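Below is one structure; the comments refer to it alone.
Excluded from the complex is one protein chain; the other protein chains are retained at their positions.
And then subunit A:
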Amino acid sequence: MSKEAPERVVDDPNVAMQDSPEFDQLRSKFRRFVFPLTALFLAWYFLYVLLSVFAKDFMGTRVIGNVTWGLILGLLQFVSTFTITMVYARWADRVFDPEAEALARKMGGEQ
């Protein structure tokens, strides 16, 4: 309840923060990291899906024993998912969080 809908003055600190160069930098840093990564994993996932439906012969070809290209690429989807998870978490913990927290402290008060 406490923070649900407080009255806002026109020139409130949030707008000032949003317009500040530091915040602008934080936002673009976040987006520059997260958006390309999202595009990358989605492209790689849909490439895999498209191969599975349009290149069935290739995906069904046995490579190592009975392990097919389809299974190998599928397992690589697992590998890439785990990798992106670790890379992002590391970046967010080390690079993003300290900067975000610094700005939050600057906003102060309200905790």
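We take it that a contact is a pair of C-beta atoms (placed from the backbone, for glycine too) under 8 Å apart; a residue touches a chain by one contact, two chains touch by 3 or more; residues count from 1.
The rule is simple: contacts and distances are computed from a predicted model.
Protein name for the hidden chain, per its UniProt entry and selected from "DsrE/DsrF/DrsH-like family protein", "NADH-quinone oxidoreductase subunit A", "Peptide ABC transporter permease" or "Cation acetate symporter": "Cation acetate symporter".
Although one chain is not drawn, its touching partners on subunit A can still be listed: residues 1, 3-5, 8, 10, 12, 14-15, 17-18, 23, 26-27, 30-31, 34, 37-38, 41-42, 45-46, 48-50, 52-54, 56, 59-60, 62, 64-68, 70-71, 74-75, 77-78, 81-82, 84-86, 88-89, 92-93, 97, 100-101, 103-104, 107, 110-111.
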